[in-house]
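Attaching a single structure in structure tokens format; questions to follow.
All protein chains but one are shown at their positions in the complex.
On to subunit A.
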Amino acid sequence: MMLHVVLCCARPISTSLALTRPLAHFRPYMDPDHSRPVECAIRTKLTNTFKPDHLEVHNESHMHAVPPGSESHFRVLVVSSQFQGLPLIQRHRMINEALKEELSNCVHALAIQAKTPEQWDSNPTLAKSPPCMGGSKGDHTMEEKLKAGRE
């Protein structure tokens, strides 16, 4: 998992196809650049902005009323000393700001946990998202958002 994260984040966005191919067979996961571009972008931006001690990016789209393979609903956990002394709302706004491009395109929901290293050490648990209540079904604006993600 860590190798996957390092490879994903260390590579610049403009990496050519040729460079990624030789490494593909070492990874048990799908090649992120081609099938999970949004997740990769989120990981890269959060890493660059917060230099986190710990980072988790979870695509929770499969838990919602959207087509398989969507990248519309995410949960992120960012552990960074940059959050020291900052109220929750400010931490969340910083994360929203870092991901504003994704949020204005295809990311429809973003669950956030923003902790300092001390807070994480005293309670190292990822929160659970509540069950979907079908809100995205029949929501025509989701179509546009999902299309934007694929372009």
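In this section, contacts are C-beta pairs under 8 Å (C-beta built on N, C-alpha and C of every residue); 3 or more make two chains touch, one makes a residue touch a chain; residues count from 1.
Heads up, the rule we're going with is that contacts and distances are computed from a predicted model.
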For this session: Using the UniProt record as the reference, specify the protein name of the hidden chain from among "U6 snRNA-associated Sm-like protein LSm1", "3-methyl-2-oxobutanoate dehydrogenase (2-methylpropanoyl-transferring)", "Proteasome subunit alpha type" or "Glutaredoxin-related protein 5, mitochondrial".
Result: "Glutaredoxin-related protein 5, mitochondrial"
For this session: With the missing chain put back, which residues of subunit A would touch it? List them for me.
Result: 88-89, 92-93, 96, 100, 103-104, 108-113, 127-135, 139, 141
